[in-house]
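One protein chain is absent from this view; the other protein chains keep their places.
Take a look at chain A:
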């Protein structure tokens, strides 16, 4: 059997005037996490719906767990779990009823379906809420139940469509823990996200999509190298110190780069930034600023924002869909 657990070639799908998928190729190795990164409307959800047998593409080929998605969707469905972008639990049913129903639809004998439901509810810290209707759950609890629902059948391949959108940071990290556990137990996870940080934290490989096309496929380190990696920002309290600050930052610049004054449109002047290799740059910069007597009002190390990723990958066509505030 192929090492690839998801393989797609040349997927195209058009909705009216929108070309949602415009020739998408995907490849995910067994036992890994593939992060599909892109802004709203990039085609992430459409791609997941095709792979999860919910939608037929206009053109292209896809296989999941070695099975042709278009020819044998029934066999694919026995091997996948899907958690959609919007928590699709049934609000009128209790947590247990939701999961038992999924188990029954997966042809588990009722006793096994109940045992599996109890096991998952326990694992997702929902045991106490098991007998309550899902409409009484908080947003985070619903997401956990939704995720639990996709794991009832011990799927080989798990599709998670923006599993953490709208969750607070602590809940997001809980969710990441669940994904990692599934992978250590042998599952493969394809996850879409708008958050670079999330793809970075979870994915073995990242596919960046925009306007229905794959514009990059790399591991996180490789992607960051292409995008420029970490950036160190410093804002001296006195703008007159900008030239001195530039000189200090230049000393820690990543190979082949220079410090520069921030001139981006919309940015407040008076700050300087430099691409750096890693956070050891702080060990150099902070004492040097102190020694030179430069007071700062702002100093920080930033991952490239999704805006910057797209700017870098599409060379001058930044997307407005992702706001930087969502990423830090």
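Criterion: contacts are C-beta pairs under 8 Å (C-beta built on N, C-alpha and C of every residue); 3 or more make two chains touch, one makes a residue touch a chain; residues count from 1.
Everything that follows uses one rule, which is that contacts and distances are computed from a predicted model.
From the set "Ion-translocating oxidoreductase complex subunit C", "Transport permease protein", "ATP synthase gamma chain" or "ABC transmembrane type-1 domain-containing protein", the protein name that UniProt assigns to the chain left out of the figure is "Transport permease protein". Residue in contact with the omitted chain (choice from A:88, A:237 or A:280): A:88. Note on the undisplayed chain: of the listed residues A:27, A:55, A:70 or A:230, the one touching it is A:55.
Considering the full assembly, A:75 is the residue among A:12, A:29 or A:75 that touches the omitted chain. In the full complex, chain A contacts the hidden chain through residues 15, 49, 52-55, 74-75, 77-82, 84-90, 92-93, 97, 101-102, 104-107, 119-120, 122-125, 133, 149-151, 153-154, 156, 174, 177-178, 181-182, 185-187.
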